[in-house]
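Omission of a single protein chain aside, the complex is shown with its protein chains in their original locations.
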Amino acid sequence: MVDGEAIRSWLSLFATEVARNRDLLTQLDSAIGDADHGANLDRGTSAAVSAFGTADHSSPGSVLKTMGMTLVGTVGGASGPLYGTLFLRMAGCAGDAERLDAPAFAAALRAGLDGVVARGRAQAGDKTMYDALSPACDALDDALAAGRDIGDALSLATAAADAGRDATIPMLARKGRASYLGERSVGHQDPGATSAALLVAAAAQALSGQVSA
Amino acid sequence: MVDGEAIRSWLSLFATEVARNRDLLTQLDSAIGDADHGANLDRGTSAAVSAFGTADHSSPGSVLKTMGMTLVGTVGGASGPLYGTLFLRMAGCAGDAERLDAPAFAAALRAGLDGVVARGRAQAGDKTMYDALSPACDALDDALAAGRDIGDALSLATAAADAGRDATIPMLARKGRASYLGERSVGHQDPGATSAALLVAAAAQALSGQVSA
Amino acid sequence: MKKLINDPANVLSESLLGVAAAHPELRVDHEHKVIFRADAPRPGKVGLVSGGGSGHEPLHGGFVGHGMLDAAACGEVFTSPVPDQITAATNGVDGGAGVLHIVKNYTGDVMNFEMAAEMAGATGGAEVVAVVTDDDVAVQDSLYTVGRRGVGVTVLVEKIAGAAAEAGRSLSDVAAVARRVNAEGRSMGLALTSCTVPAAGKPTFDLPADQIEVGIGIHGEPGRTRVPLAPAAELARMLVDPILDDLDFAGDGVLAFVNGMGGTPLIELYLMYHEVDRLLAKAGVSVARSLVGNYITSLDMAGCSVTLLKLDDEMLRLWDAPVRTPALRWGL
Partner (left out) sequence: MKKLINDPANVLSESLLGVAAAHPELRVDHEHKVIFRADAPRPGKVGLVSGGGSGHEPLHGGFVGHGMLDAAACGEVFTSPVPDQITAATNGVDGGAGVLHIVKNYTGDVMNFEMAAEMAGATGGAEVVAVVTDDDVAVQDSLYTVGRRGVGVTVLVEKIAGAAAEAGRSLSDVAAVARRVNAEGRSMGLALTSCTVPAAGKPTFDLPADQIEVGIGIHGEPGRTRVPLAPAAELARMLVDPILDDLDFAGDGVLAFVNGMGGTPLIELYLMYHEVDRLLAKAGVSVARSLVGNYITSLDMAGCSVTLLKLDDEMLRLWDAPVRTPALRWGL
């Protein structure tokens, strides 16, 4: 079962990974965007970690809401509303529950993904964060349906997210700044898909132990 | 005896040398000035060569006047008025004479140098064209006074101009743009002294045959 | 990276301190990073809010003042402002006649302004109408993509809609004028060099000494194509031809706008203006008004863009109306 504390460690680990990969994210965004994805996301996830210090984390929903509000309020750009919406929709789905079981967590993540689509209207193959998040959600659902435990399921989701991220390389971008480049967007890995894969990997690392506990 | 035609070949040769050394002059001016001495002078001497095509060159004075007026009217910057004044004063000194003998030529050059001083108030050691022109005039006068022929005298003047040009390297500039650099002007050859040495060398080459003739 | 800054993280907030100090006629909300007219809100006047990532100065903050914007929400460099900032701007200019959001068409800008407008709607705040600018012909528009970028025409929308608002026109009127300007304007830009985002610390892209990027936006992103550097006459053709291909500019006259990207000297911009003017004359397009200078920039990028706007009588009158902002001022 995932409680507020577990969500907090997941998102804190994500913040650490964003900080570590800040230059990589910005470099990827230099090639096909405007060279700010690392700085943007790092500003937001650092602010969220600070906010966690004082905010309510009695439930998964409250932590996810703090995360979503903080990202909406500090990131800006495309990724701010998108990641912000993802976490706010997760929070909405999680409601007031003190703990989420594995299917409930997967359902919340799926709700977050739907929020990303509602906000940004991305489809598979547009070369965005969707291309990492969507296969991760599918893998998570499939593994849980097949009776795998959450640790295994999140590992499979991570592999799917990584594969989805890598699959953005040959794509021709149709959403976000990279779309302005037309054919020249081909051959570059999408920065948002890269940060999304970090998010899924952080979940596998932070939550698998907790949930099986 | 130097006639108008001889003066014209002197100044045309000077123009050729300026064109050939255009980049060098600009490069010297980059180090301690504003990177335009080559372009400035070349613009003026090329214009003068064109003007020679149509202008009166029946006398040294008329050619020198064309040269001076053209430089004043096309060069700009510091070197335009200075070289312009040099040739206009030479023209004034040469008057309507159809030919100049060696002492008359030397006197005209001296008058030109006085014009440079009147206009720019440079003194020996200020790190300007004066530091090449003044030793050249002195050497010319001395050699003629010692009974040397004009060819020899102009060769000695050229050597003096070259030495004067080289002597500008260690000088601390007190006139022109290089003076703004203070101590940092030390160690660089003055661009104006460099073009002035070209002028004297061109005289040696173009006039020694003519005058002894 | 060589910049006149302290910590890259504080470029925007420290620059806003300078704006506040230099412009007593403006009021800066440093918490929200919003630049207001000192006299905002003006009761009964439609409030004009724009905003976007910083690094395009004078856009937008330099266009706040009488006859133009009431407020500009300043995002981090090249990053759209967050909804809170836009909300603070919107509330601060709400004089009861509604608020127009002028939004450049970038995913981030559109989404953040949308979220702010949704909040205003949900909380019974000001009536908000958004106009999105999308004038960049370098981007192929299609149903499946995000559409064209908003670039040079944004300056003209802010001026012309600003004059309409100053004249007391209604929100729907002002929005209609703004949409017409956007619909009748087209732009295209090129870069000689990349720019350097302070937080990134190095140029966004490398460009060999003999290559340029054509079809760039204003965020240091690479353009549509990389081509060899060419004489200005040819560069002007690369910018003007696609614009004329996209819209018929025959008519009473255009506003011809040659904009510098920040690192290009005025002497070159005027030279480009001459080339553009020649091409327009050859194409039978008559020029009624012109604007030459650095108005919508990309930090220190060298390059320029051309914007043409097909003027009608009303737009012309509104363009000529008095304006008093740090970067565009006449008649006052």
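The letters A, B and C name the chains in turn, as written, and every chain counts its residues from 1.
Following the convention adopted for this analysis, a contact is a pair of C-beta atoms (placed from the backbone, for glycine too) under 8 Å apart; a residue touches a chain by one contact, two chains touch by 3 or more.
Given the structure is predicted, the values throughout are model-derived calculations rather than measurements.
The chain not displayed here makes contact, within the full complex, with B, C.
Here one chain is not drawn; of C:Ala167, C:Leu271 or C:Leu316, the residue touching it is C:Leu271.
Within the whole complex, the absent chain has one touching residue among C:Ala40, C:Ala116 or C:Leu235, and that is C:Leu235.
Screening B:Ala6, B:Met67, B:Leu82 or B:Leu140 for touch with the missing chain picks out B:Leu82.
Seen across the whole complex, the unshown chain contacts subunit C at 2-7, 11-12, 14-19, 21-23, 54-55, 57-58, 62, 77, 192-193, 209, 212, 229, 231-233, 235, 262-275, 277, 287, 290, 292, 294, 297, 299-300, 302-304, 324, 329-332. One chain of the complex is left out; on subunit B, the residues touching it are 26, 30-36, 39-40, 43, 72-82, 119-120, 174-177, 179-182, 184.
Here, only the chains that are shown with their structure count from here on.
If you sketch which chains touch which, the pattern fits none of the simple shapes: not an open path, not a single ring, not a star, and not all-to-all. For this pair, subunit A with subunit B, the centres built from the Cα atoms lie 75 Å apart. Once the centre of each chain is set as its mean CA position, subunit B and subunit C turn out to be 55 Å apart.
Note: centroid distance subunit A to subunit C, computed from Cα atoms, is 32 Å.
Among the residues of subunit C, none is found touching two or more other chains.
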